[in-house]
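Quick one: the structure is below, and I'll ask about it shortly.
A single protein chain has been removed from this complex, and every other one stays in its place.
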Amino acid sequence: MAEELLKVDDLKMYFHTRDGIVKAVDGVSYTLDHGETLGVVGESGSGKSVHALTMMGLIPMPPGKIEGGEVTFKNRSLLTMKEDDLRKVRGNEIAMIFQDPMTSLNPVYRIGHQLAEPLMVHKGLSKKEAWKRAAELLTLVGIPHAESRVKDYPHQFSGGMRQRVMIAMALSCDPDILIADEPTTALDVTIQAQILELMQELQSRTGSAIIMITHDLGVVADMADKILVMYAGKPVEYGCCNEVFYRPLHPYTWGLMDSIPRHDVTEKEELCPIKGQPPSLIRVPPGCAFSPRCPYAQEVCRSEVPELRLIEGDHMAACHFAGNEGFDRNVLACAGVTS
Amino acid sequence: MDTQHNPEHKTHVPEHAEERMVDAVASAEVIPHHEQSHHDVGPQRTLGGDAWYRLRKNKLALVSLVWIAVVAFAALTADLWVPQNFGSPTAIDSVKAMEDALQPPSLEHPMGTDDLGRDIFARVIYGARVSLAVGVLAVGVSALIGLLLGAFSGFYGGFLDAGIMRVADIFLAFPYILFAILLLAIIPPSWKTTIWPVVFTIGFLGWTSIARVFRSSILSVKENDYVDAGRALGASDGRLMLRHITPNAVAPIVVYATMSIGGAILTEAALSFLGLGVQPPTPTWGRMIEEGRSFITTQPLLVIWPGIAILTTVLAFTLLGDGVRDALDVKMKD
Partner (left out) sequence: MLRFIARRVVQFIPVFLGVTLILFMMTTVLGDPIRLRFGERAINPKVYKELQVRYGFDKPWYEQYVNYLNDLLHGDLGVSIKSGQAVSDIIAQTYPYTMKLAFAAIIIEIIIGVGAGMISAVKQYSFWDVSVTLSTSILVAMPVFWLGLLLQIFFGIMLKNWTNGAFYLPISGAESAQFPPAAHIILPAITLAAVSTAYAARIMRSQLLEVLGQDYIRTAHAKGLSGRQVLWGHGVKNAMIPVVTFIGLDLGAMLAGAILTETVFNWPGIGYTIFRAIQGRDYPVVFGGTVVILIAVMLVNLIVDISYAFLDPRIRYGGEGGE
């Protein structure tokens, strides 16, 4: 078995602010192998983006602070690495693309320059070589007339094309892991599909692993090998994609599934949103963070924090009742509506 | 002063370098923006009440407001208490002058006396009258002109808009001080015993920014969706204007006006220093500095006191303007 490419073990990162301690990342754990795709799913504020930024060292460290845990990448610890070494990893072995392509590119530099930067810094290419490679990368991500386009400025590209450029930039140094933070959220639906297709195609070519961060389950359904569901900074469900989709164990995951409008249902069904709001990360409710919104919450939920534990096979969930007889989505009604 | 303040209302794309500069200057705040603390949602407040609450919390702005109130009060009531306690600020008693000239500060004369034996404190108080009056009135004139022209520009658009903006460009091309100097140079000194020539000169030169701000408020509201929504519900144009445009436009204009008062005071001081402002014997801070120039070797305080007066008053208006801007900024979390 190949060594684990990335192992995240109980990662905790809190923000120390004037109003209190924000527990943004509170015990995230997962592993990632070469070529695997992990989907990290959750609402805004669940910590899904912040944990990735923490791993990359992109969180300003005051006010942020690593409170515990380990992140091992290729047998090296990312959290204790010196900044100079971490810099050599960023953009080179682990690359990241962000949500909004309109603002993620520097408006005063040509695309070629921005693509060439990591190549020159990490791979030691000369300016000429780097620009040449930049044009090749543009073609790789499906931008026509790459030779002339490489001299253009970001504002001369549309949103979808800019995201392609971002992908090209991320892949330029052949990273082992590509972290994609909500890469399609800011794009039109039709473009979304194109971008996802592109990413899959590139992945099969380069063999890099992908961490796909999103709030949209539909995005990861096709692509992910494993899924990690996050809520209020904590992991609540973790397992391989099929397992999580077809036999989800955690009520929050059920809620996520149910709140997707489905186009394959012929009868009129009520939309089942999850009631309530995600909790403030400063004043996290005692016990299970989801209990205020959970239709099945019991006393124990409000007093004891459920651990992420193995339920069956590789499938883990953080719920006191997960895996119990009868605690199954199909058995219990869509309680958000009927209760 | 050659540069003016402009509130942080970036709703139009700056066409010219001067506008970009004005925007950039405006965004350079006086007070570093501190994180606003999160409160639990309190009782509902109106926009005005909300703004007043936030203003009160801003200590710097509060101190400034108090200072301005004190100075204004002292200036307005000056006739009641200044000549009685400190002597006339303008009259010259040649006998007294010889004895009392250039005295250092004492109990009797808290700021000392000038070369003609007059109490400096008294003159500073009377000078405040001119500065505050000119400051407020000049900005008022600017606002009047600016609102009018801005309204025409924004509403009717087309040639009228282009024409007015072109004229604004011409005004912007003039170095502010130079134009004021020219205007006042032509007016004979006998006319300048009152504050009105200065008021109108400064006011006449400052309309461009207010016009621009008001115009862009109108334009942005015209394009805004909620205006369309209102129209869809059948509201008339006049009503739309009143309910939507005016509240939106009021905030940046109030902020800009408050900060401009400081600039107007500085301009008045500069013009007085050059001898073009309100003519003697009315004391003005700028003029006092000019008159004190000859004596900086023997009694520099003659120059220093009026300068401090200007500095503190202008600073107060600037901080107040900053505070008002923060208080009226709806987008900031409470």
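Each chain gets a letter, A and B, in the order it is written, and its residues are counted from 1.
The rule is short, and it goes like this: a residue touches a chain if its C-beta (ideal position, glycine included) is under 8 Å from a C-beta of that chain, and two chains touch if they have at least 3 such contacts.
Owing to the predicted nature of the structure, the values given are computational and were not obtained by experimental measurement.
Within the full complex, the residue among B:Val136, B:Leu149, B:Ile210 or B:Val303 touching the omitted chain is B:Val303.
Of the options A:Gly112, A:Gly160, A:Gly233 or A:Pro306, the residue whose C-beta touches the omitted chain is A:Gly160.
Check A:Arg87, A:Lys132 or A:Arg247 against the missing chain and you find that the one touching it is A:Arg87.
One chain of the complex is left out; on subunit A, the residues touching it are 56, 58, 87-92, 95-96, 98, 100, 103-110, 117-118, 121-122, 149, 152-153, 155-158, 160-161, 166, 169, 191.
Considering the complete assembly, subunit B touches the hidden chain via residues 1-3, 16-18, 20-21, 23-25, 27-32, 166-167, 169-170, 173-175, 177-178, 181-183, 185-186, 262, 266, 269-270, 273-276, 286, 289, 293, 296-297, 300, 303-304, 306-307, 310-312, 314-315, 318-319.
The rule is short, and it goes like this: only the chains that are shown with their structure count from here on.
With each centre defined as the average position of its C-alpha atoms, the distance from subunit A to subunit B rounds to 52 Å.
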